[in-house]
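The next block holds one structure in the form of structure tokens; read it before the comments.
Some chains omitted; the rest stay in position.
Each chain gets a letter, A, B and C, in the order it is written, and its residues are counted from 1.
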Amino acid sequence: MAGNSFGTLFRFTTWGESHGPAIGVVVDGCPSLIDLVAETDIQPWMDKRRPGQSRYTTQRQEPDQVKILSGVFEDKTTGTPISLLIENTDQRSKDYSDIAGKFRPGHADYTYWQKYGIRDYRGGGRSSARETACRVAAGAVARKVLGSAIQVRGALVQIGPHKIDRSRWDWAEIDNNPFFCPDPVAATQWADYLDGIRKSGSSVGAVVELVASGVPVGLGDPLYDKLDSDLACAMMTINAVKGVEIGNGFAAAELTGEDNADEMRMGPDGQPQFLTNHAGGILGGISTGQDIVVRFAVKPTSSILTPRQTVDTAGNDTDILTKGRHDPCVGIRAVPVGEAMMACVLADHLLRRRAERRE
Amino acid sequence: MAGNSFGTLFRFTTWGESHGPAIGVVVDGCPSLIDLVAETDIQPWMDKRRPGQSRYTTQRQEPDQVKILSGVFEDKTTGTPISLLIENTDQRSKDYSDIAGKFRPGHADYTYWQKYGIRDYRGGGRSSARETACRVAAGAVARKVLGSAIQVRGALVQIGPHKIDRSRWDWAEIDNNPFFCPDPVAATQWADYLDGIRKSGSSVGAVVELVASGVPVGLGDPLYDKLDSDLACAMMTINAVKGVEIGNGFAAAELTGEDNADEMRMGPDGQPQFLTNHAGGILGGISTGQDIVVRFAVKPTSSILTPRQTVDTAGNDTDILTKGRHDPCVGIRAVPVGEAMMACVLADHLLRRRAERRE
Amino acid sequence: MAGNSFGTLFRFTTWGESHGPAIGVVVDGCPSLIDLVAETDIQPWMDKRRPGQSRYTTQRQEPDQVKILSGVFEDKTTGTPISLLIENTDQRSKDYSDIAGKFRPGHADYTYWQKYGIRDYRGGGRSSARETACRVAAGAVARKVLGSAIQVRGALVQIGPHKIDRSRWDWAEIDNNPFFCPDPVAATQWADYLDGIRKSGSSVGAVVELVASGVPVGLGDPLYDKLDSDLACAMMTINAVKGVEIGNGFAAAELTGEDNADEMRMGPDGQPQFLTNHAGGILGGISTGQDIVVRFAVKPTSSILTPRQTVDTAGNDTDILTKGRHDPCVGIRAVPVGEAMMACVLADHLLRRRAERRE
């Protein structure tokens, strides 16, 4: 029943509903003596996920300003739990009054109702994507634990049926378009495509790719706390995610052992190096020292303007269309959320790895 | 560093290396008063995974006979931990002596070496697929917890580039071919295809699909212990798995909100029912009462006869080819393993669900 | 490193420093549909622990008003995490400036410094007894989970060398004196005794006894999650607690098997009943259905006016006397804190017990 925490040594717990007074996260297990200032270390990541920044994301206006309530003394972490609070300011709860008793298809309305016998129907309550702001805040702390040598970056690589051209991949393009798209040509095409989706009140799915570089070899624990199983779990906890893959992923099913092998040679630095990275940087659940590559699929936003058939809590057939402010492609804002979750998984395993050091 | 346990209320811990005297699993948290007899309740599932049963799996001959050492009294579970032991009988450790110092591409050799500074190189040691026998044993206990109303079944739906024709899906065919293939036509074609792969000393990947039926609505916990995140984690802990998806999975990325919606109508029994199951039986991390559908991709077996470039522990470039007894498609035997892991996840959440009951 | 959470199915996480802007607790795993109103369900327990209510506790004035930030909708729990926030209002941080670099004997100053390399020295920071307000808030929610049939009560049974006379035990007296003392005669004597202690700037230890009645048989899990081991752990997490015992406790060491046996007879209701309760309501780690009896020892408050020898962070010998506002007997306020922890342990095991129910 408890189930709002994530991680083992670097562990966070989130709380809050979409239309309550605030949401927040408690980050426990962050080492001491790390510089941590809300404005410069956390807020920039919040701003990246923040709604209302382009016409392709929900028009809800939330400053998402993070307050540090504990765990930091004179701008340094003290080793005690870091409580981060984000106030909700732009709730429009009345938008939801006419759907209070209806189960929105694709949403958690029906299952929460069945499980708990009660739900805060305003804006999805606890199951709202608003909760992901807390993940981004925790991820910002995780990045400080990882330090500057480990970099976690994400990109949108597919929107609806439209994929990027990987030969044009340029990380520098990520911030030049509202999609976190690394392919500038695709980004232009997507803008037109998504405008159409948005104007018709429809929605569309997407695929996000995350890359962590600078990860040392040896992160990840044996069989049931593998680095890849923890990453898969992490991504699948994000709202609307329906698939996760590492390295070659599902494509590996089509390959032969010869084609999928990552051969090795001694490098010029006298260290072993891999000649390819089909494995996505993880072998046997443990990081290889190469880039860690994760992709996840986000389903289309369930809130659409076209009426759908449903039932209500009284047991009547009815129709529903969702008028609230929503993302035509929730996959866009999933990029910083995925990055944050990846950073948290890596921070956790980095601390676990330290515990293994021999004297 | 610990990391050999899985689950919360229904929890198992595995131990053992491929070429040690035995492997085993301790199942903790199984309710009392469940009938449990090794021969009839566990052994049949072991036999399904057991190697050496067709020319498409490793020729290692292991009876995989399970002994119950504790937790059962007069053929009933007592609520205390159930210790299950499987002896290793057909180790041929000398097969491995010439690769003791070489890192096999695609295997965990390099990462275990880097992480632990030591490894039992015989047959993959701890990272061997042999460990999955323990999962199947635990899964057999989990099935008893689920009872007969909840059914967990798996099938191979793709081998290399060859997919089944879903219109021919027939669960009754599963046991009629050595691939757990539900499409009899595909099974025949696969036999020829895989014979070629096997004879050339190559290997190939596969995709497994799991379906759980009879699962009640309400299983799965909030944001970080979702039923789907726990399933994704579970599948990704299996050796060689590189991708997991639920319901429409990655295909959902290409759909619109209209196409992906599972609409609802009141059923003839006065209960709400879904008209489709794009979600794969899970919404907001909680089971809907529909079939739960999970797919996972298995990479091609890394042990192949074609020499691959690698390095050794002394820092020399070298080549390697793997002569041990291996599966040309490890995805086949992943079917019963995936089923077992799904059964364990469901048993865990079933017990967790019981804790939520209101008086 | 993480270590600010307690419990498994009913689980809470506390955060906050004595002199930060606020402290708080996130309660995760509380079942849904429980009536929960801050003013009537939580505040009364807070008030019981609140400082400044008599001359025998610290004169810091804190309203300790609890705000519910999440997890409750229309005065009912929703099954989502309950975030409770308590603002700090009466910090006098300057009281601490002259001891910032000195290690107060008996406090956590030295160990926090060594462990974390930094500490918020103001009022003890994280190690302040102020954190226990969060425990009381969590305990208030736990009481709602336990329901009215299970009652958790505590009393002060010894202060310094002065014990109560058990023949005069009267629960109704608890609220008639500032000590939670069940013996009115002792309470009068204690007042004089503690006045002397207080005026001399000294402090004294105490023993608290907790009794839970109405606990059903069967709570507590096998060997390592015993009800008594969880209770012992819970009490020992409270600041200044140095000993815990169940039932006869240390006195059992002096008894023979004949004297310590709790014999049984069938009761008039046709149920087995125990004739005595030397065991304190727990056998083999599992509740017997009798009253559960726990006692714990609280050391004297370390902050005293008499100078003590110590060292400072610069490595100099020095003396220290503590001028802040402190409790002459911190054991008094430990009564509601102990009750809260006991309620949390019982709520956790009550939920775990439900998971065991057979269909």
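What we mean here is this: a residue touches a chain if its C-beta (ideal position, glycine included) is under 8 Å from a C-beta of that chain, and two chains touch if they have at least 3 such contacts.
Worth saying up front: this structure is predicted, and the values here are computed from it rather than measured.
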| item | value |
| --- | --- |
| Given 3 placed chains, full-complex copy number | 4 |
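We adopt the following convention: only the chains that are shown with their structure count from here on.
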| item | value |
| --- | --- |
| Mean-CA-position distance for chain C and chain B (Å) | 46 |
| Distance between chain centroids, defined by C-alpha means - chain A, chain C (Å) | 39 |
| Length of the line joining the C-alpha centres of chain A and chain B, rounded to whole Å | 26 |
| For chain A, residues that touch 2 or more chains besides their own | 1-5, 14, 112, 115, 117, 126 |
| Complex contact set, residues of chain B against chain C | 8-9, 31-33, 79-81, 147, 222, 351-352, 354-359 |
| Chain B residues within the chain A interface of the complex | 1-6, 14, 103, 105-108, 110-112, 114-115, 117, 126-127, 131, 158, 160-161, 197, 202-207, 217-218, 220-226, 228-237, 239, 242-266, 270, 272, 275, 279-280, 282-289, 297-304, 306, 308-311, 315-317, 331, 352, 355-356, 358 |
| Chain C residues touching chain A - in the complex, by the definition given at the top | 1-5, 7-11, 13-17, 20-24, 26, 28-33, 69-71, 73, 76, 78-83, 112, 115-120, 125-126, 351 |
